[in-house]
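Shown here: the complex without one of its protein chains, the others still in place.
By letter and in written order, the chains are A, B and C; residue numbering begins at 1 in each of them.
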Amino acid sequence: MNTQVTLAGVTFKNPVMTASGTFGSGMEYSEFVDLNRLGAVVTKGVANVPWPGNPTPRVAEVYGGMLNAIGLQNPGIDVFMERDIPFLKQYDTKIIVNVCGKSVEDYLDVVERLGDEPAVSMLEINVSCPNVKEGAIAFGQKADALYNITSEIKKRAKQPIIMKLSPNVTDITEMAKAAEAAGSDALSLINTLTGMKIDVHRRKFAIANKTGGMSGPAIKPIAVRMVYQASHAVKIPIIGMGGIATAEDAIEFMLAGASAISVGAMNFVNPYTTVEIVEGIEKYMKQYGIENVTDLIGAVQE
Amino acid sequence: MNTQVTLAGVTFKNPVMTASGTFGSGMEYSEFVDLNRLGAVVTKGVANVPWPGNPTPRVAEVYGGMLNAIGLQNPGIDVFMERDIPFLKQYDTKIIVNVCGKSVEDYLDVVERLGDEPAVSMLEINVSCPNVKEGAIAFGQKADALYNITSEIKKRAKQPIIMKLSPNVTDITEMAKAAEAAGSDALSLINTLTGMKIDVHRRKFAIANKTGGMSGPAIKPIAVRMVYQASHAVKIPIIGMGGIATAEDAIEFMLAGASAISVGAMNFVNPYTTVEIVEGIEKYMKQYGIENVTDLIGAVQE
Amino acid sequence: MKEKQTATVLSQVEIAPAIFDMWIETSLAAQAKPGQFIAVFPKDRSTLLPRPISICEVKEDKTALRIVYRVAGQGTKEFSGYTAGDSIAILGTLGNGFPYEEAAGKKVFLMGGGIGVPPILELAKQMQADKKVVVGYRDSKTFLKEDFEKYADVVIATEDGSVGTKGNVMDAIRENGLEADMIYACGPMPMLRAIKAYAAEKGIKAYISLEEHMACGVGACLGCVVKTKEVDHHSHVNNARICTDGPVFDAEAVNI
Partner (left out) sequence: MKEKQTATVLSQVEIAPAIFDMWIETSLAAQAKPGQFIAVFPKDRSTLLPRPISICEVKEDKTALRIVYRVAGQGTKEFSGYTAGDSIAILGTLGNGFPYEEAAGKKVFLMGGGIGVPPILELAKQMQADKKVVVGYRDSKTFLKEDFEKYADVVIATEDGSVGTKGNVMDAIRENGLEADMIYACGPMPMLRAIKAYAAEKGIKAYISLEEHMACGVGACLGCVVKTKEVDHHSHVNNARICTDGPVFDAEAVNI
């Protein structure tokens, strides 16, 4: 039985990854799961300089999920290179670094710094965070803006790049095609859906930022639909995410067209989720006599 | 205590309505709730001719909600005028008819037929159904197309019109402004979010149409956010909907900027939901000493 | 009169692998007819839609209903964990039920397959006719067999041949050279199609109970429809609502 998947020339021991921002750099969850079991750790977004993020409250629970408006708080690339990369290097798993910025230059700055680090296998470019005022999502909701930043980054990146797309768009296929045309080696989708919660007794927003990114099982059907649509619009591989809680969820995304999947908010609900999914996929493959996990990609009956 | 709300000159005894397509024309639910208690019954979409709708399976459950792809099955305007309108006329509630079509002419045809029926207070124009191949959502996802059909309909409509907007757009405010500029008297949002579910054991789509419209509590935060954004972009009143299950949910939408609210999928879960919300809003008003329900509209603390 | 209510579980046992047999104390029993169903609502708020489950039996004093169902997903898994005294949220009674009076004095097949077997029990109890119960199972786990034997001759078919005829209910009829003037049936679509064809060939009437994914269960959402031969009174587009116009239809009248 072969659970390996290869994206843009990078081979992962299995298709199970962590969604950026929900797993830090693995340190906190290494107390619960063996990081060596994961296909990859996708780190929390890192910028060229430290970002303080948004005021609190930053998180709120919603039906079947949560809202967050962390605002991409991060210690900056210097600390990240000194602390997080060396930590992750101890493990036999691939490292994908999520890169964020407020301007094209910010992104390029980080991308070039990471270019010198062979331990980093791929770069996931966050152009879809709904919680930061400048940059970020501005690049992710207009096809031409996405095309431009993708091609700029592709020119300078030493590692294959993964553009992480926003679901807050009219047509995900248009965005997927723009990223592919600009040279993106893979796509991650979906990022969070912009949501809002109001406390009716205090008549206040549940989150200081007013809006927050919605994640969790509640958004899964929207994510599966977008992965299906995008996978039929582009040839580059897709990392699917959005409310994945079980191996069945992971397989659903693969059947829809994802080549790999990421576990996000559910890490908070069950810190063992990632490894349970790795085991659950193997169980499913045994049950149905599937030799290669890649046979599941896009295998839904049309 | 005054629970009346007035939209486009039409006064409703309370802000609680039924979401189109989830309540038929009230007949089925009149066995569970007293329709006289409702602010309005918004009917299932009706076209100029009978529509057979989509093949089955048409519905599927998802986490905290459901997918549907009924495909706007309806008996056509003739049967509707002979059967549904007379039925609803027996009740002391306002009638809002949801109108669907495949072409502008289809819509105009229905709108003109209803113009002769004084019992119909408002027309809700469905340009956002994700489940029919032609027409419908095509008009609801591009601002210029929405502007054009809205102005065409407004020219011919005798009753005030409510454009029902799709949430499957990059910027809901752009759509809201286009509808307002074209003369829409009010807005309904949100319609369903396009979703997909795959049965991983049969490796088949859960719905024959592959994609379906997602509704239920799971989508509420997205709906509240869009109502908030739209209410800050336009001056016309908004009927808010999307996963409303309780009076607190209804009040959350009003605090976000809705002038009235509709109960959709939750009618299926609890057929008494609408009336329970009417009572719950009154209880909330008593608890907080709110004289007019209109004082709740957009009253979230900025 | 349809009603959603909180009822009480009287008992529950697993009578075959993943097949559960539950008695529910409910006022809805007073109006229950064979072939009707109830909608059962999970308590977990992540699974909101009701699960349509056919009525297997009505207690003689009309104070309780029996349902026999298969655990198929999250919702039914939850139900299977209920024990005596637990509350259960139900909506009913739903659907038209079997027009069993029409069978008076006739030779009738009462046919059930798999999880379509349960609704045939109350039908067998109520019907005054020369009844033969023909039921099909996967294997030797022939649940409800003893119950049926109280009311009629029982002919059994099993997919693995462990009991009765090896094959399906139609095979059992042929193998035993059985004849009837009428058929009442519930089961998987292939079985119902075979029965429809058989009835047409024999020129006899067959009432079949259909299944489809449902949302509201009361005829409002138009989720569960079946194509009909004639234009139906409600949809006017040859789409009868299984939950309301059905679940029982004259096999002749539906395109399955």
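In the analysis below, a residue touches a chain if its C-beta (ideal position, glycine included) is under 8 Å from a C-beta of that chain, and two chains touch if they have at least 3 such contacts.
Because the structure is predicted, anything quoted here is derived from the model rather than measured.
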Interface partners of the hidden chain - shown chains only, full complex considered: A, B, C
Hidden partner chain, touching residue among A:Val10, A:Val59 or A:Ala145: A:Val59
Option from C:Gln12, C:Thr26, C:Ser46 or C:Ser209 whose C-beta touches the chain left out: C:Ser46
Where the unshown chain meets chain A, residue by residue: 21-24, 28-29, 31-32, 44, 50-53, 56-61, 63-66, 68, 70, 73, 75-76, 79, 216-217, 265-272
Positions on chain C contacted by the hidden chain, ascending: 43-47
Interface with the unshown chain - residue positions in chain B: 63-64, 217
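Following the convention adopted for this analysis, only the chains that are shown with their structure count from here on.
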Set of chains whose contacts include both chain C and chain A: B
Maximum centroid distance from chain A, chain identifier (CA atoms): C
Chain closest to the assembly centre - both centres taken as Cα means: B
Chain A-chain C separation of Cα centroids, rounded to whole Å: 47
Computed distance of Cα centres, chain B from chain A, in Å: 34
Distance from the mean Cα position of chain C to that of chain B, given in whole angstrom: 35
Shared-contact residues (touching 2 or more other chains) in chain A: 63-64, 217
Shared interface positions of chain C, touching two or more other chains: 45-46
